[in-house]
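For this view, one protein chain was removed and the others were kept in their places.
So that you can tell them apart, the chains are marked A and B in the order they are listed, and the count of residues begins at 1 in each.
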Amino acid sequence: MREYLRYALTIALKDLAIEWRTKTAFASGLAFAILVLAVLFFSRDPTAVASRDIAPGALWVTFTFAAMLGLNRAFFLESEERALDAVLLTGIPRSAIFWGKFLGNLAFVGAIEAVSLPLFVLFYDIVVWPYLPSLVLVIAMATVAFVAIGTILSAMVVRTRYAELMLPLLLLPFLVPPLVGGVQLTARLLDGRPLSDYLGWLRLIGAFDLAFVTLAAVLFGVVLDE
Amino acid sequence: MMTMDRAERMARVGGAITLLALVGVIGVYVRALAFTPVERFQGLAQKIYYVHVPNAWAALLAFVVTGLLSILYLWLKDRRIDLAAAASAEVGMAFAVVMMTTGPIWGKPIWGTWWTWDARLTSTLFLFLLFVGYLVLRGVMTDPGVRGRFCAVIGIMALVLVPFIHMTVYLFRTLHPQPILLKPSAPSLPGAMLVTLLTSIFVFTVLYVGFTTQRYALAVMRELRAEEAANAA
Partner (left out) sequence: MPPDNGGYMVAAYIITAVVALGYAVSLFVRIRAAKRR
């Protein structure tokens, strides 16, 4: 068991180390997040729509797109020079590879979200401090879903001809439940309502996480089979 | 064992079922249009129900079949199961197209709006999009083994997704009550109308079976031709 965890962590750290050296994906993800937040801010009638009203949607659209950028990158790392074959040859169990990829992607997307959130607060003039723990919980739960599904899907599309197009096409339908849940819960939190009022949404995202993390972990081996 | 003879026979059987079902469709058309009473408050547009509902049902059936066959394929690894799953997906797409076009055409006169984001419509929209995703993925992959596995993964994930989408929209609606729909979504139909609807559902289900059998046979035939060509080369 300890070995298994070590394998997974090694893979996660390897991916993060590669990213750390160049930081290109992180920088692009960040720039992208700023752009999306800005464009959504300006694409409304300021006399009719308060920034507070579009804030939750803007935040989550930003997270979604930034997550997709990060996920695309994750497997392109391996498609160069057939590095994935090398990883497979090490004999590390495939499920450990999944958890490693998953953790690495989670860290990457989490980092972008962690930086985007203060920017969001700044640009949209929002107060989140009182509800920060609840907000972080909601963001974490939805992000787990994004990343689990994104990890297995990006492993698949990297082998196809139109990967950049296929990933959003396949991924976005699966993001609807956590995304809608995330937006709804964020909106309620910003209104000052306690999370306990919205157990239905929390349960939905929680059940979704459970179902799809399990499914992704189980099916990942199928995707890597040669 | 896939042989050309077997595949051709299957195509013929499927073709016969399809033709039978198409005759049935004509029968349903006649019955619905000429021999079923007009609904007093909704008018003729209510009769769209008799084609919309069966096609939606067939699309959902096709979707579930693809999902279940995907699980079976990953378990048994028989290439024929993959071909069957893909056949069901393409056929399901055809029914989904009818569903997504007749739906709004029915909605406009009955509900007053072309579209509404209620649980059922949204779920069916995503059903349609998932069919598209499945078929596009299938289209861009060339290696049959890899293609089969990847499509199976999508098929299974899609199957698990749809109930969640339904639940999501349901939760959304209870938080944001929408204007009352003019007609209930599952009206209790009086006798003659119910018979027409049930007959139509039956006929379109048979059509699904015929189409899928033919499409599967076609896939097998194409595989065999490709193998022949590869061996000859």
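Please note the rule applied: contacts are C-beta pairs under 8 Å (C-beta built on N, C-alpha and C of every residue); 3 or more make two chains touch, one makes a residue touch a chain.
Quick caveat, the model's predicted, so the values are computed rather than measured.
Visitor: Which shown chains does the chain we cannot see touch?
Guide: B
Visitor: Touch as defined at the start, partner being the missing chain; which of B:48, B:74, B:137 or B:201 qualifies?
Guide: Of all options in B:48, B:74, B:137 or B:201, contact with the hidden chain holds for B:48.
Visitor: In the complete complex, which positions of subunit B touch the hidden chain?
Guide: 8, 11, 15, 18, 22, 25, 29, 33, 38-45, 47-48, 51-52, 55, 91, 94, 97-98, 101-102, 105-106, 108-109, 207, 211, 214-215, 217-218, 221-222, 225
One rule holds in what follows: only the chains that are shown with their structure count from here on.
Visitor: Compute the distance, rounded to whole Å, between the mean C-alpha positions of subunit A and subunit B.
Guide: Here subunit A and subunit B have centroids separated by 32 Å.
Visitor: Name, in rising order, each residue of subunit A that touches subunit B in their complex.
Guide: Of all residues in subunit A, those touching subunit B are 149, 152, 156, 159-162, 166, 169-170, 173-174, 176-177, 180-181, 184, 200-201, 204, 207-208, 211-212, 215, 219, 222-223, 225.
Visitor: Using the touch rule from the top, collect the residues of subunit B that touch subunit A in their complex.
Guide: It comes out as residues 74, 126, 129-130, 132-133, 136-137, 140-141, 146, 149-150, 152-154, 156-158, 160-161, 164-165, 167-168, 171-172, 175.
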